[in-house]
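Removed from the display is one protein chain of the complex; every other protein chain stays in position.
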Amino acid sequence: MSGKKSLGRFLTENAVVILFLLITIAAIPSSGLSIQYILQEMITRLGRNTFLVLALILPIYAGMGLNFGMTLGAMSGQLGLILAINFNVGGVEGLAFAALLGTPVSVLMGYICGSVLNKAKGREMVTGYMLAFFINGIYQLVILYMMGAIFPIRSPAILLSRGYGIRNTLNLEGVRQSLDNLLMLRLGGYALPLATFIVIAVLCAFVIWFKKTKLGQDMRAVGHDMTVAESAGVPVDRTRIIAIIISTVLACYGQIIFLQNMGNMATYNAHDQTSFFAVAAILVGGASVKKASIPNVFIGVILLHVLFVVTPRAGQNLFGSAMIGEYFRQFIGYGVIALSLVLYAWRARKDALRAREGLRRASIAAAPEGAAK
Amino acid sequence: MKRIAMIFVALAIVAASSSFAQAKYHIGIVTGTVSQSEDDLRGAEALIKAYGDVKSGGMIQHITYPDDFMSQQETFISSVVSLADDKLMKAIVINQAIPGSTEAFKRVKAKRPDILLLAGEPHEDPLVIQSSGADMILSNDFVSRGYTIIWAAKQLGAKKFVHISFPRHMSYETLSRRNEIFKVACADLGLEYAFETAPDPTSDVGMPGAQQFIMEKTPQWIEKYGKNTAFFCTNDGETEPLLRQLLAYGGIFIEADLPSPLMGYPGALGIDLKAEMGNFPAILKKVEAAVIAKGGAGRFGTWAFSYGFTVSAGLGEFAKNVLDGKAKKDSLKDLFTALGKYTPGAKWNGAYYTDANTGVRAKNQVLVYMDTYIMGKPGKFLPTTTLKIPDKYFLIKNK
Partner (left out) sequence: MSEKKVDPKIAARRLLVRGGLVVAYVFLVGLFFVTGKGHTVLVDNKDAADGSAVGINGALVSIDGREALEQYPGDRDIVLLKGQRHRVRIQLPSGEPPIEMSLALPLNTDMLLLSIPKLVAKQAGYLEEFVQRDQPRPADEKVGDNNAFTSPDAPVTTPAP
């Protein structure tokens, strides 16, 4: 009986991952793409996206849900990149330059975001989402009207010829794939951007280490129960702000890594889907609003992106129209994400039930002992 | 769950067994969807009709990019690069070459230097797309048209010119520069210039919100500026409600940003063009009759052929000619021949793009435009392609 139960439990806990895996595997042959292409694309996208997705872990750990406010960090990173392009600083130095300039901005953004989220406890996700829209407006104002008019911009290649405002699409020629190409390992027809993977590995190590520090333990306590943490002397608000600041700064670096691989930047839109895709990836990887681990990140990035690579062509080949291919990708991709949220709610209810049952049994068992004391 | 998977596997087997290759080479074409840019898509379908789909042994592999392409560059780039996964792929055409095309081309070039890369109507700045390794880039002539549109408006008796746009579009070098030329041309030709802001359809209001805004504002604008005012809108989706209201309340419309008889008119006039599909003289005739019926004779214009359709189909044709050895990839004449196949009798003009800042003349970007056709009884072509445009307009860049 218990074997059957644990299998059922395994299935419900990993339903999203399993479903995604099945759809992806089914779509691969009909996409007509070669396995080599899919694998290479998977490697590229792991390098490109993992850092951004990792930025989500700490806020989940601190009980703040999925940090849609990471868009703020992405915008800071873009600001840093715009300045690096403006001063014509290229190569890995250019990326480091952009990251350094983006850091104070993202710390400030993280602080603002964290403070606002502290005023909206329990509704962090939707608040963060809206806050990103708000800051997006300010970002556009700064980039489109103030740059060149108030802040001097020296590079005519990024300034609109009317004299103020940054161009719609920036060519990141100078820094394009500089991190990826720093240590490119070519292995049997595949290109592995080792330097990018090393950076990601360092971040993973940081996350693991951070969880063990005093601050990390505080975060865990806050994530578990804010009132208990408060009465235990943990500065709840401060801890939550720090979690968001770290997440925002990481998102800033993540966006820089993402964009250096992309090679160009949609000045006004590149950050639009950043948080959405990162959140989708971590959910697909089996994380939930309350629980996320590093394996969730990697599984999620691989599954989500392989699906994104194969479904457009699969849909097109199955239904015979180019347009349907694109809609098919959106339908499948977002459908599964919605499903994963629904499944999460369902699972949370089941978990609550199970926990209550377990508690009841434990309390019955523990009662005499407790009474004796 | 399992059942879904089984259906997928079954469908996959069916699809795999029906695909086989006969054509010597394949041409990939990337366009928007029906909701984003129908003309471009129809042009690609015309190519499929002529040369067959890759899936059924033909030559053309057609894919589309997402509607919210600005935020989905990753998807767009990888789907273009996935075309290069096909060993027989010898040419890729993107129309319109939305942001990300440069990067997509660079990636294709790195992987498969033998593939011919063609771009229609790039959204990226000229110098950016030119650096992509594209073999030929085709744009509408945003420099010349900055003058010809105002000139045409004057011919129709317009006293004022209203430019409708929004910040994102004004951050495009091409649109921004054309707007500056509009201003100067208006001053020189004695028209009053005005700018009106509309919402961005790719923003949170979406296309319906933007169209609603235009529906509500246009009558007010006509009240404000008078009926002898020419309106110009940089967004294709907003053109339809604009036309509808101009037809109802008066006003002048020279041509759309990417002119076509199909641009806005069918929706604004509520006419069904199924029977005329792909036959532009017939489409134009029907649109013209409807415009006259609404009292718009002599006040509404377009290009006689769809620009988007012609660019999709024409660039595909050009790619085929180059691959067959019948055309040279850097010959303007061969390019015009390919485009001309889809626009019988139309007058074109074109030139290589010269950057106003650096004086660098592009070897791979061509700007083109057609004569403007003003609908009426009888309709007439305004000879914009033979118009002498003063040199100074080519040097305008900022205020």
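Read from first to last, the chains carry the letters A and B; within each, the first residue is number 1.
Rule of thumb we're sticking to: a contact is a pair of C-beta atoms (placed from the backbone, for glycine too) under 8 Å apart; a residue touches a chain by one contact, two chains touch by 3 or more.
Just so it is clear, the model here is predicted, and its values are computed rather than measured.
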Residue, one of B:Lys109, B:Lys227, B:Lys285 or B:Lys347, that touches the chain absent here: B:Lys347
Touching the absent chain when the full complex is considered, from A:Thr12, A:Asn88 or A:Thr213: A:Asn88
Hidden-chain contact residue, picked from the options B:Gln36, B:Ser101, B:Ser144 or B:Ser260: B:Ser144
Residue touching the undisplayed chain, where the options are A:Arg9, A:Lys121, A:Arg162 or A:Arg238: A:Arg238
Missing-chain contacts mapped onto chain A: 84, 87-94, 96-97, 100-101, 154-157, 173-174, 235, 238
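Criterion: only the chains that are shown with their structure count from here on.
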Complex contacts: residues of chain B adjacent to chain A: 1-2, 4-5, 8-9, 11-13, 15-16, 19, 31, 33-34, 41, 44, 53, 55, 62-66, 68, 70-75, 77-79, 82, 85, 99-100, 102-103, 106, 123-125, 127-128, 131, 167-168, 170-173, 176-177, 180, 202, 204, 356-357, 397-399
Chain A - residues contacting chain B, complex: 19, 22-23, 26-27, 29-30, 32-34, 37, 41, 45, 48, 133, 140, 144, 156-157, 160-163, 165-169, 171, 173, 262-264, 266-270, 272-273, 277, 308-309, 312-314, 316-318, 320, 322-323, 325-327, 329-330
